[in-house]
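Coming up: chain A.
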Amino acid sequence: MKNSLLISCFLLLYSCLQAQDADKLLASVKAKLESVKDYTGEATLSVNVSFMNVPDSRVKVYFLQPDQFKILKPDGISILPKGGMSISLNSLISGKEFTAVPAGYTSMNGRKLATIKLLPVNENSDIVLSTLLVDETTALVWKATTTTRENGTYESILEYGRFARWGLPDKILFVFNTNTFKLPKGVTMEYEGSKKAATSKPQGDGKGRVTLVYSNYTINTGLKPALFK
Partner candidate 1 sequence: MQPLIEVNKLVKQFDSLVAVDNLSFSVYQGDVYGFLGQNGAGKSTTLRMLLSLILPSSGSIRLFGEELTPNHKSILSRVGAVIERPDLYKYLTAIENLRIFARMSGVRPSHRLLMDQLEMVGLAERANSKVATYSQGMKQRLGIAVALVHNPDLVILDEPTNGLDPQGIADMRNLILRLSREFQKTVVVSSHLLTEIEHIATRMIILDRGKKMMEGAVADYFQPASNKVHLGVANPEKAIELLKKEPWGLQVELSREELIVSLASHQVPALNRYLVEQGVEIQSIRSVNSLEAYFLSLTSGNQHVAAFTN
Partner candidate 2 sequence: MWQLLRIELFKIFKRPRTYISFAAIGAIVALILLAFYADGTNYMAFGMQSLTQSFDIQGNVLNGYLICFIILQTLLIHVPLLIALVAGDQIAGEANMGTLRLLITKPVSRTNLLLAKFFSSAIYTILLLCWMALLSLVVSILIFGTGDLMILKSEEVVILEKADVLWRYFAAFGFAAIAMTTVAALSFLLSVFAENSIGPIVTTMSVIIVFTILTTMDIPIFNAIKPFLFTTHMIGWKGFFDAPVQWEPVLQSAGILLFHIIAFLVATILIFRKKDILS
């Protein structure tokens, strides 16, 4: 009895300590991200969705604290899944309140990463749960999985390089579900030749992928909120 009480106390203390560690880690991730008030990124956007035929394009990516985020193709059309804001960790995490829950460690590409689950404090938040895989030494998030109320689950896989000290990735692979999406049947006549070509394309795994490869960032130049209107 005495022992079990002792063990319980220990476990409680341990988990509190662990939660404290998770909070600390989240804080350091946030601190790193929040050091970027705004940025303008130049990137190549590739969209790989089974029912979309979009060429790779040069885009500009804009971000402004706390969660203003926009991808623009100058003079052209860009198409991104709804909730694409979570493509940017900055807009996902910056300025938001979360309860962080530790979930142990995992290994990705030979890198030991801490898993933290984030539960939003605000009950009306669209985000239900986010899971971050964080490198404790650099406070860099290598993978984020976000479940939303409206738009399903997203997965971001990030790679860092030249802009790691700002917490900004060189490459993001963004994976989302496309199973539920149905294109409307066209009312106009379709060309049989095109149909044959389209049906011969391999069916996807029900997931869409968007890749952003950044070539450059311009950080904290004082972007105007009007840009995001």
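Candidates were picked such that all candidates are chains of the complex that A comes from, given by their letters.
Observations, loosely collected:
Throughout what follows, a contact is a pair of C-beta atoms (placed from the backbone, for glycine too) under 8 Å apart; a residue touches a chain by one contact, two chains touch by 3 or more; residues count from 1.
Just so it is clear, the model here is predicted, and its values are computed rather than measured.
Between chain A and the candidates 1 or 2, touch in this complex occurs only with 2. Considering their complex, residues 50-55, 57, 70-73, 75-82, 84, 151, 180-186, 188-199 of chain A touch candidate 2.
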